[in-house]
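Here the complex is missing one protein chain, while the rest keep their positions.
This part shows chain A:
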Amino acid sequence: MEATASSKFSDVDEYGFKRGDKFDYKFYGKFMDGYLKILTRRRIKWEGLLEQNPDLTLISPKLKRYIRKGIPGPYRADVWMKISGADEAKQRNPDLYRSLLNIQHFNKEICDSISIDLPRTFPDNIHFDAKKERLFNILCAYAHHNRDVGYCQGLNYIAGLLLIVTDDEEKSFWLLKHIVENIVPQYHSHNMANLLRDLAVFRELVIRRVPAVNRHVEDMNLPYAVIASKWFICIFAEVLPVETVLRIWDCVFAEGYKIVFRAALAMFITHKNDILGCDDIAALATLFRDHMIQDSIVTDCHSFVEAMFSLRLKRNELESLRKVAVLNGN
């Protein structure tokens, strides 16, 4: 409470998440002074765009530019549905979600594993208790829809955040389906094959872009799987500050998996000196687990997204690295 006494910001953010003890209100205030102006400007720009082009089916260079600068909160859910193609998929199969909820006998093992994770999904969010039943429905419906994936821990965070943004079970279901099947397929399936492949690809990218950082991380013996598994599995949900995750997701829904690599690589590049400054594995692990995910660099979501897009990264490069990773047995 002390921290908030001198701050105009509450200790709960606009999505209902309690800000941590270490939350830097001073930095946040400074950042928001500028960011609120950006948000207002973007909101006006988007109003104009949506008037001209309400269906957003074609992602023009202008729309892409707008999305990279952030989709305004009130439009986010609908814009995600449209730009991702989830809306179209839903229209092609309008009864799917309802029919899944009407399945007579849910698999007990699946239901149990989801139920175990419900109370530990966003316990620090003051509104989320009331959403837990809806989260169960989304996860249970999806697990029965896609038996190859079933329920994978981590999907609770993705679906939970989707539910917070959309406040709509069915939209959350379709967006979750889109992420799991189209953006990062085979990350969440039983063998997690593509997760291991993409962790190897990510390591290779770090070697190419910031070789000194890779050398340091490997000298310390901290595996990339410890650093980045959660980044990839949750697409940064329950990792980075919510606003930053949503800005990343804006781009993920418009541009696909490449954005996940951009964000992961930006984490390494923007924190290069912090990483190199850790002189043992414990310090390095703490940096990745506690500091890097909530410092001023990632709190300033606007600059972080700019940093993501100042990187050179082409789909071709990722695709060829993926082929190499598979050949190497990852």
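In this text, contacts are C-beta pairs under 8 Å (C-beta built on N, C-alpha and C of every residue); 3 or more make two chains touch, one makes a residue touch a chain; residues count from 1.
Throughout what follows, contacts and distances are computed from a predicted model.
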{"item": "Hidden subunit of the complex - UniProt protein name among \"tRNA-dihydrouridine synthase\", \"Translation initiation factor eIF2B subunit beta\", \"small monomeric GTPase\" or \"Oligosaccharyl transferase subunit OST3/OST6 family\"", "value": "\"small monomeric GTPase\""}
{"item": "Touching the absent chain when the full complex is considered, from A:36, A:226 or A:324", "value": "A:226"}
{"item": "Contact residue for the chain not shown (choose from A:286, A:310 or A:328)", "value": "A:286"}
{"item": "Residue in contact with the excluded chain [from A:22, A:98 or A:190]", "value": "A:190"}
{"item": "Residues of chain A in contact with the chain not shown", "value": "113, 116-117, 119-121, 123, 152-154, 156-157, 188-192, 196, 222-223, 225-226, 228-230, 233-234, 238, 278-283, 285-286, 289"}
